[in-house]
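A single protein chain has been omitted; all remaining protein chains appear in their positions.
Coming up: chain A.
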Amino acid sequence: MELVCPAGTPAALRAAVDAGAHTVYCGFADETNARNFPGLNFSREELADGVAYAQTRGAKVLVAINTFPRAGEQMLWHDAVRDAADLGAHAVILADLGLIAHAAEAHPGLRLHLSVQAAAANPDAINFYAQTFGIRRVVLPRVLSVEEITAINREIDVETEVFVFGGLCVMAEGRCSLSSYATGLSPNMNGVCSPASHVTYSDIGGNHEARLGDFLIHRTPKGMPVPYPTLCKGCFTSPDDKGNSQTGHIFEDPVSLDATRLIPALQKAGVSALKIEGRQRSRAYVAQVVRAFRAAVEAAEQGAPMPEGLLARLTEGQAATTGAYAKTWR
């Protein structure tokens, strides 16, 4: 199986390639990609250098252009697709219907991947994109069980790519406006979820508090770590009509996805590529995770058991989950 690894910077790209990534994905430093954070991503020159570095070492580069173009400003997204093609990207990862139609028409030779942001969650949706636009690979949303992925692969002719490690999106991606509701900035329009520009931390009484916009997302006693205030992983209260109320992580706990032990099952399910999330992570982190997963993928190909404890240092003190891959998660 192909290992698809994140690169938020040229240094992370080199680290990922050196650590054994088959493929690296990255984005331009603007609103055209869904990790539009300050100090991250690639200029055109950096992408050209990155492609050259990867290619001489046998690795491929994918360019994510996976936000939804703003009305009146589509040229910014069209230019990104053209430049990615010109600079030698192996494929572009797209989410917007109109942008996909544009790319298929204007760049017929360009390999198109369907971003997880398109939330194509069943064979009909995937076949629609494949037959209408010639999409070659789909990144599956993180709302599917392994069983469902197996069934999907039986009914489609394109490759599937699934997330195996990193942040866990519990809502159908590309269809979530929670951040926009709380802050005015959104994943779809601005490429940001729970944007750092709207995060505030404060000490009140004996507690640390973390807010997103006007909303309290976490409150932890002093001395305990306060998690980053990602909206759907916040601590909330829900009262019912009978005067009872529940307090806790109503949507999801502050956990990461780790599907290492499911790699053989995903291979059996017909998955072509495993994706690691984390373009916002340091190159040291990227190198460590990539090395661990390359070992796991090779073990899976040889039918050997999954190596255990490879990522202990990165997950220590933090909970991990296999998310929607286990049917009980729902």
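Note that in this section a contact is a pair of C-beta atoms (placed from the backbone, for glycine too) under 8 Å apart; a residue touches a chain by one contact, two chains touch by 3 or more; residues count from 1.
Here is the rule we go by: contacts and distances are computed from a predicted model.
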Among "GntR family transcriptional regulator", "Ubiquinone biosynthesis protein UbiV", "ABC transporter" or "Oxidoreductase", UniProt's protein name for the complex chain that is not shown is "Ubiquinone biosynthesis protein UbiV"
Looking at the full complex, which residue from A:F28, A:F42 or A:F68 touches the chain that isn't shown here? A:F68
Those residues of chain A which, in the complete complex, touch the missing chain: 68-74, 95-99, 101-102, 118-125, 127-128, 132, 141, 143-144, 148, 151, 170-172, 174-178, 180-184, 186, 188-189, 213-217, 219, 232, 234-241, 246-247, 250-251, 324, 327-330
